[in-house]
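All protein chains but one are shown at their positions in the complex.
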Amino acid sequence: MAGGKDTSSRQPVGPLGRVYLLLVLAFLVGPFLPLLIQSLAFHWVWPDLLPSEWWFTARERARLPQGWDYVISPYSRVGEALLNTVTIGLATALLCLAICLPAARVLATQDFAGKRLVELYLALPLILPEAVIGIALSMVFIRLGLAGTHAGIVLVHLIPTIPYMLRMLIAGFRGLDREVEEQARVLGASNWQVTRLITLPLILPTAMAGALFAFLVSTNLFLLTFLMGQGKIVTLPTLLFSKLSGGALEPTAAGIALAAALPGVAVLLLLDRFAGPHVGTAAGQRA
Amino acid sequence: MIRLARALLVSTLLATTALAQPDTEASRFQADFLDGKLAWETVLETARAEGEVHFFYWGGGDNLNIWMDSVVAPALAELGVTLRANRITGTKDAVDLVLAETAAGKGIGEGSVDAIWLNGENFFTLKQQGQLFGSFAQALPNSVHFEWGQADPRSTLNLRDFGTTTEGMEVPWSGEQYVCVANRALMTLDQTPSDLAGLRAYLEANPGKFAYVKPPHYLGNTFVQQVLYAFNPDGTAASPFQASISELGAEELARLIEPGFAYLRELEPLLLGGPQGATRYPEDGAAADGLFRNSEIHLTCGFGLYAVATKRANGSYPDTAEEIIFPAGSMIKNKSYLAIPANAPNPAAALVLANYMSSVDAQVTRLELVGYPAGIDPWRLSPEDAARLEAAAPPHFGVTAAELDANIAPDTNASLVDVVEAVWLEYIERQSDDPFAAVVARAAAPALATQ
Partner (left out) sequence: MTRPAARSTARTGEPWQVAASLVPIGGVLGLMLGGAVLLAVAQSLGFAPWYGINSFPDPSYLAGLWGSKGFWVSVGLTLYYSLAATLLALLLALTTATLLVRSFPGRAVFGALYRLPLVVPYGVGIALAVIMMGNGGLVSRAFAAIGWIDDPSEFPRLLNTHAGWGVIAVYVWKQLPFMVVAIHAVMVGADREQAEAAVVLGASRWDVFRHVTLPQIAPGILSATLICFAFNMGAFEAPFILGGGYPDTLPVLAWRFFNDADYTMQLRGMAVVVSIAALTGALVLAYLAAYRAYERSIGRA
């Protein structure tokens, strides 16, 4: 890792710093514990620090599924939502990859008139709020018959994912050693062979990181999915939103929140395995 | 090559004509059914051919969802119809969808909504815009479970929905009463108010311990209606509010509702958050339940004749929750209905759904599992069925059924709902300083303009 050549000269963190880091971690991750407890509680109210009755005892005398029984059952639609979220995420990631690869290659390696403008335009989704895109497009999609279809949602999910994918791929293409490609051409390979046998394999790690990121962005989108889905397509964010009210969290809502965190946790585990050093580049690139 | 092109052309033409057919078929079905030319067996066969029904209903209750998927879906599957249950957060969404699709040119048989669970101004909107299938209710085999005779006063809720005549365009599905629940651990029996003045006194002793759901949510609207009845300056409670806005006029309405709104304004600093300087209204029933559960409020109100029983059973309410008779004499009682839009894609299946929902089996199982009062009229049933219905009812806590029946009031006229809502938003939420009559006139203007 560049810059980390001489870790011995980096001072270890002092006690104040350690306390700070502990507080930060507690803030970021700590609240998941009460969420888990709430999902397992039957009756947990102010001022109890632990549930006064747990789900385990209550479910035996209950007529209808309670708590996690309900969340896991088909009645909660969590299974359907999870399936929709993952399939839409995968489709978005793959489609995004397909259309960003050629564009990223061109933007990373070639110059042309108006390039700056194109780059600016392609970064526009990062600046335009989802509300603008979603509300304006929903009418069009209804007329086109795309509203409430998986295809329509995948299409609209492309908009926020393209900038991230592009930035990672551009960084990846810029980091490629062009000489290998040149040598292959010198040795008589056609452009298509060069692309297929050399460029694509070399860009694969970055592409996977980009796909993971696009999948991540897609699985977390709410407003676009809600507006385009017209209630027919339920994903984890839309299901969770309908359960959240500003006052308190019921046990089943807590369970659904935890279920909604699943795709993200999966991505986190995969991110570390496949894409480690690349993730920062998406966020760290100059605007 | 030419043969291929011709084959393509022919098949395209056939396909497009095939697509065009359902419109005329659906129109013919609608006309025939409403004229009474179709036997119920034909309807069942057509429903089986259609294969599915898209039912839009409020999906905020877990128990209702379970009942829908575990009881209704299999029952309809036996009749050859797949239930596509669309859970929505607000009935208005389904109504808006129907209107939007009609505006987009989707005519009879081309929409995407088959049936909606609704009442009040949602039904009024669809009826006013002519977006309903027609008078189907009395043509259903299970319509015998309802009292349709105009002479019998018990037929009111079957014939009128928030004052709008139903004309059979919607069939009753569920009954309800607006009941307030007290936490006996925090509010003892002798502290319990029985009218709104008593509530204010209680809140002066215990500031910040009550909140009602915020209009425009229907739970908030209903609470406000009850306040208006109680503070009616003529003392005639709900009667004048049965007239429509065009019959009443903005001035008369302003005169009738001013004392009620004055009370609501005075009450505001005593509500949740008031003592801390910023009154906060819960956005929906679940939020209000949460506040009640955490002892932030001592009293909560909402539609739920059997709510205490069902919510004690699923942990939503503490074991010390009890129903109270409040406000005395005007606990709004109404019915909610199933309506079929004009552009329903599967009208026969929708009719089959409506018929099943009006069956004794459906009503009894729903009462048992979900705790929603029946929409069918018990005196129209056989003795065995009536006994089944009564046995299925969950218990009451702190009150008796007779007491609840003795303190009922009707909803206002449907056209007044939006006006009262708008007045609340401007007068209470936005703290408008304009003269009250002007606020009401502004609120009533859109409704009066469409008359």
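So that you can tell them apart, the chains are marked A and B in the order they are listed, and the count of residues begins at 1 in each.
One rule holds in what follows: contacts are C-beta pairs under 8 Å (C-beta built on N, C-alpha and C of every residue); 3 or more make two chains touch, one makes a residue touch a chain.
None of the values given here were measured: they were computed from a predicted structure.
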Residue touching the undisplayed chain, where the options are B:65, B:125, B:158 or B:232: B:125
Touching residue (missing chain; options B:135, B:239 or B:276): B:276
Absent-chain contact - pick from A:71, A:153, A:234 or A:267: A:267
Contact residue for the chain not shown (choose from B:138, B:156, B:191 or B:295): B:295
Those residues of subunit A which, in the complete complex, touch the missing chain: 1-4, 6-7, 9-13, 17-18, 20-21, 24-25, 27-29, 31-32, 34-35, 38, 45-49, 98-100, 102-103, 105-106, 108-112, 118, 121-122, 124-133, 135-137, 139-140, 143, 155-156, 158-159, 162, 166, 171, 174-176, 178, 216, 219-220, 222-223, 236-237, 240-241, 244-249, 253-254, 257, 260-261, 264-265, 267-268, 271-272, 279-281, 283-287
Residues of subunit B (touch criterion as defined above) contacting the omitted chain: 92, 95-96, 99, 103-104, 125, 208-209, 214, 272-273, 275-276, 278, 280-281, 290-291, 293-296, 425, 429-430, 446
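The rule is short, and it goes like this: only the chains that are shown with their structure count from here on.
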Residues of subunit B defined as touching subunit A within the complex: 56, 59-60, 62-63, 65-66, 69-70, 86-89, 93, 97, 100-101, 104, 112, 282-284, 286-291, 293-296, 313-316, 318, 369
Residues of subunit A defined as touching subunit B within the complex: 41-43, 45-46, 53, 58, 62-66, 70, 73-77, 142-143, 148, 230-232, 242, 245-252
